[in-house]
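Every protein chain except one is present and positioned as in the full complex.
Letters A and B name the chains as they come in the text, with residue numbers starting at 1 for each one.
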Amino acid sequence: MITLTHYLVLSAILFSIALVGILRRKNLLMLFFATEIALNAINIAFAAISKYYGDLTGQMFAFFVIAIAASEVAVGLGLLIIWYKRRGTIDLDSLQTMHG
Amino acid sequence: MFEVVAFYLFAALTIVMFVITVMSKNALYAMSSLAAGMIFISAFFFLLDADFLGVVQIIVYSGAVMALYAFAMMFMDTTKEVKENNPPKKIVFFLSGMIALLLVIILLTPVISDKVKALYPMSDEIGNTEAVGIVLFTKYLVPFEVAAIMLLVAMIAGIILASKRMDESITLKIDQEIEEKGAE
Partner (left out) sequence: MENYVLIALFAPLAGSLFAGMYAMKPKRLITGIVTSALLFVSFLSSLVLLFHLLKTEEIVKVKLFDWITAGSLNIPFGLVADQVSVIMMVTVTLVSTLVHVYSIGYMEHDKGFNRFFSYLSAFVFSMLVLVMSDNFAGLFIGWEGVGLCSWLLIGFWYYKKDEPRDVNPSISPSWAANEAFIMNRIADLGMLIGLFIIYWHIGSLDYDVVFAHVNLLDIAIITMMGIFLFIGAMGKSAQFPLHTWLADAMEGPTPVSALIHAATMVTAGVYLVVRSFPIYSQIPDIGFYIAALGAFVAVFAASMALVNTDLKRIIAYSTLSQLGYMFVAAGLGAYWVALFHLMTHAFFKALLFLGAGNVMHAMNDELNIFKMGGLYKVMRWTAIFMIIASLALSGIYPFAGFFSKDKILEVAFDSQHYIMWFVLWIGAGMTAFYSFRLIMLVFFGEERYKKYGFHPHEAHWYMLAAMAPLALLAIVAGFFEEPFEEFVTQLLPEYHIHIHGILAVALIGLTTLIALSGIALAVYKYSHGGFSPKWRETFIYKLLYNQYYIPILYEKLFIEPYKELSKIAWKELDLRIVDATVDFIAAVIYKSGFAGRVVQSGNLSKMLRWMVIGLLILLVLVIVYSPVR
């Protein structure tokens, strides 16, 4: 039987995969991919909890997460394009203007 | 039975897809596997009786978001491989592993408690879509409207950020040319 635990564990695994991606990627675009994975993992968790507790709140939340993710992608990619036009590269290390 | 098989199958597929996304060096492969992973996640939503959510996932994520990413990728030079000065693997995997473990531990223990009350309970007579519609437009109306405005803003921002020159208005310019031509 598939219980809530299974879904939550799956969500945790997917989330840590996303974390690996965030930590590893130096290409800004790939970084965005990893962020998307994280958001999706969360959505699975919300939906699972929503089903197993009989509450629609989880689905609502997942809904709004999707909406937000969409708008985030739009704005983020716009910015990315501008950055690429200025610098000619999307390497993450080139983003650094502070010297620490 | 059916559910168990479906769950494990899709879980395995999703994980594999996302690992490819995270580990691959080729941007195109990464993007493709991301799109595939999104589709498989929507399968989970269907398994969880969240029909409306699953459909929205396919349309919005696999459709719109991935299209956006595709356009962005086309804009940049993908043949050039970004030199990845990666941090030591041990640190990365250790961090992520620890977080995964901790999350699992956290999630396992309170799950046993049954103290959560259902605010908006699901009923079996109405279909999921109708139920979502009822809740969305009554209880969650304000967030809905705000999200709509936010999407509008994001769209406008995306257009402005990415376009070439916004100081010249194309429609007005055409009117001017027509007038000039008419004046001649």
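In the analysis below, a residue touches a chain if its C-beta (ideal position, glycine included) is under 8 Å from a C-beta of that chain, and two chains touch if they have at least 3 such contacts.
What you see is a predicted model; the values in this text were computed from it and never measured.
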Next item on the list: Decide which residue listed in B:98, B:152 or B:178 touches the omitted chain of the complex.
Entry: B:98
Next item on the list: Based on the whole complex, identify which of A:8, A:22, A:41 or A:80 touches the chain you can't see.
Entry: A:22
Notebook entry, point to check: For chain A, which residues lie in contact with the unshown chain of the complex?
Noted result: 19, 22-23, 25-26, 31, 92-93, 95-100
Margin query: Need a quick check: the contact residues on chain B for the chain that isn't drawn.
Written below: 87, 91, 95-96, 98-99, 102-103, 105-106, 109-110, 113
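We adopt the following convention: only the chains that are shown with their structure count from here on.
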Check: Centre to centre, by mean C-alpha position, how many angstrom separate chain A and chain B?
Finding: 8
Notebook entry, point to check: Inside the complex, what are the residues of chain A that reach chain B?
Noted result: 1-2, 4-10, 12-21, 23-27, 29-30, 32-34, 36-37, 40, 43-44, 47-48, 50-51, 53-57, 59-60, 62-64, 66-75, 77-82, 84, 90-91, 93
Notebook entry, point to check: What residues of chain B sit close enough to touch chain A in their complex?
Noted result: 3-4, 7, 11, 14-15, 18-19, 21-23, 27, 30-31, 34, 37-38, 41, 44-45, 48-50, 52-53, 56-57, 60-61, 64-65, 68-69, 71-73, 75-76, 82-87, 92-93, 95-97, 99-100, 103-104, 107-108, 111, 116, 118-122, 131-132, 135-136, 140, 143, 147, 150-151, 153-155, 157-162
